[in-house]
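FYI, not all chains are in this one, though none of them got moved.
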């Protein structure tokens, strides 16, 4: 195990890594920007080093500053947390060249899985289902009709240079495909100066289901079950849970095996996540690999009893996994709510500032991961997460009841938070029955909900 | 063990020219005993003795020699290394480090220091070098004035914002 580790992050995840290190007897060096000088978690580090001003580019994203801190503090390894430099292959390479262990997969793995097309090819080679699509671009109407015949409807026409929904058309049959094909090309040409388009099956009402994996440097990989992250708003996850209410035990085994195959194909070691879309017919499609620890790793910790951050440190230091898939048993049901300093009434604008009062809930089944406290001032420079509220109960219904109880107890005075929205989501019948999909939040609670939500 | 606390204490001792300091804080489970410089008639080097029982540093200091500047217990004790401004004489200000790295007072081990206490400097005067990732960064004064004190010893690590010099600007 490492003697001394630098934590190249801030807030909740910096605190989380420091906690894991303390429990393993590993010394910690916390770096911080001037905006975070008052943070309480810094007191738990063995050494703290100010690396720059509030702006991330000059502090938490400043590779020379961080490496320099690592060198003067004489650490053996760097934990990047999530966000900032966590999936920066160049940073991982610099660490390597400085003989500092980057706590995460190899730079080559980070680069490979970070490249959409390469990751897709890797998945296909590993027999992991991907969203069916044209083999490259589709240049004419006839070609589009032929490909659609192979893939099936509904199908999506997507601009190769696209983004933000432009140059994108969904077609449910041949006539709408022909129209959509020409419309998408024209829009793509106008918007991006490039009319190249390709076709992909349109996955309707999907769920977002991801599998946590752990691998060692010997190539042994296990999965820790899945997390269902279908409660999203504009691709920002709000609520995560494990196990997913949408998976049968058989499908869980199958999805887990696919994730392990994908990880092995990418020579993945350390902790990572393989993300899938799951459609209402239980077909699943690989989307991407997250080559880092994720915010929602904690729900997996609750149901498996495995401390994923401690495992990251252990595996990065070269230890073998030491257990097989059989040793992983899921127990009970865990839910995580992200408590953000955002104003749901103002389109989720960040609502930073002083926490005049902060009393987290507690008691049975409740876990709180937060770096905040009464009197703490949330800096406006970084993300708006106040903390993660987690519950772990024998079953999903019990977990929902405990979460509602805990949300009701949570006292946060000062900034506006997402708590009222979370409360409404947890009370919604679609969530209660577990039949929601990734469109749920926008459908019922968006700025222009397609179906009016319950009274607020 | 909170090295930042020790670092602050050592810096205060250095400024206050304190030779020996003992702290025994049973509340925080902390005992610190520091002697600076060669011991009189003992010839042994400075030997800090530190015992740390964990927990957030509470820092009520006992037994500090009268020469040491008083330290206010502060919740942000760790965070703010430039927080002693109140003690500076009028007109004197701190020159903070613009980066994390290793501080060098001279361009090479054998060369003279860039500046010493009492030296005057101009905008382009190099005050020190800070090494970060094997790169030697010359730190220029970017103002006109006089060095009152060099606060950091040669080849010591410094963090962003850490006071390197006390200066009097014109």
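Letters A and B mark the chains as written, and numbering starts fresh at 1 in each.
Here is the rule we go by: a residue touches a chain if its C-beta (ideal position, glycine included) is under 8 Å from a C-beta of that chain, and two chains touch if they have at least 3 such contacts.
Computed from a predicted model, the values in this text were never measured in an experiment.
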Query raised in the report: Expressed as a composition formula with the shown labels, how is the entire complex in this file built up?
Result: A x2, B x2
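Going forward, only the chains that are shown with their structure count from here on.
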**Report entry** subunit A and subunit B, separation of their C-alpha mean positions in angstrom
**Finding:** 42
Query raised in the report: In their complex, what parts of subunit A are in touch with subunit B?
Result: 32, 34, 36-39, 42-44, 46-53, 59, 64-65, 67-69, 71-73, 98
Requested in this report: Could you please specify the touching residues of subunit B with respect to subunit A in the complex?
Outcome: 1-4, 56-57, 75-76, 78-81, 99-102, 132-133, 135, 157-162
